[in-house]
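Got a structure for you, questions after.
All protein chains but one are shown in place.
Here is chain A:
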């Protein structure tokens, strides 16, 4: 059982750091609260949708910003979607970049937009990596016969 409690400790520490560093916010906790025996994979399902959505949005943003005549309304529409979806899963840092990104869209500032695109891509990759690590840790705990600690 020592292995399980070690994994559980790791899980708690890792999750805590993710919240402290604002990779995740309370909305992620809300998602976890919606997971139960009848919906055991709820969090993974929602987060997977987020990953799929985000990849599409990042591609769409890159394409939109590469146009000779950039349609800032279109760019803003993609960012708005990204802001919404990241906020819905609690990916705080991604949401924060989206807020700045929208301001640059409003100003029709191409440089600002391109920088934000790089930033949002970077933050997305970070949170995706961390969430994947978190899910792996959960699986390890479950496979070792333990239960995943509930974060408050």
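The criterion applied here is as follows: a contact is a pair of C-beta atoms (placed from the backbone, for glycine too) under 8 Å apart; a residue touches a chain by one contact, two chains touch by 3 or more; residues count from 1.
As a convention for this text, contacts and distances are computed from a predicted model.
Asker: Tell me the UniProt protein name of the chain this structure doesn't show, selecting from "60S ribosomal protein L35a", "General transcription factor IIH subunit 3", "Response regulatory domain-containing protein" or "SKP1 component POZ domain-containing protein".
Answerer: UniProt lists the chain that is not shown as "Response regulatory domain-containing protein".
Asker: Looking beyond the chains shown, say which of A:60, A:87 or A:119 touches the absent one.
Answerer: Hidden-chain contact among the options goes to A:87.
Asker: For chain A, which residues reach the chain that was dropped from this view?
Answerer: 27, 30-31, 33-34, 39, 42, 45-46, 49-50, 53, 80-81, 83-85, 87-90
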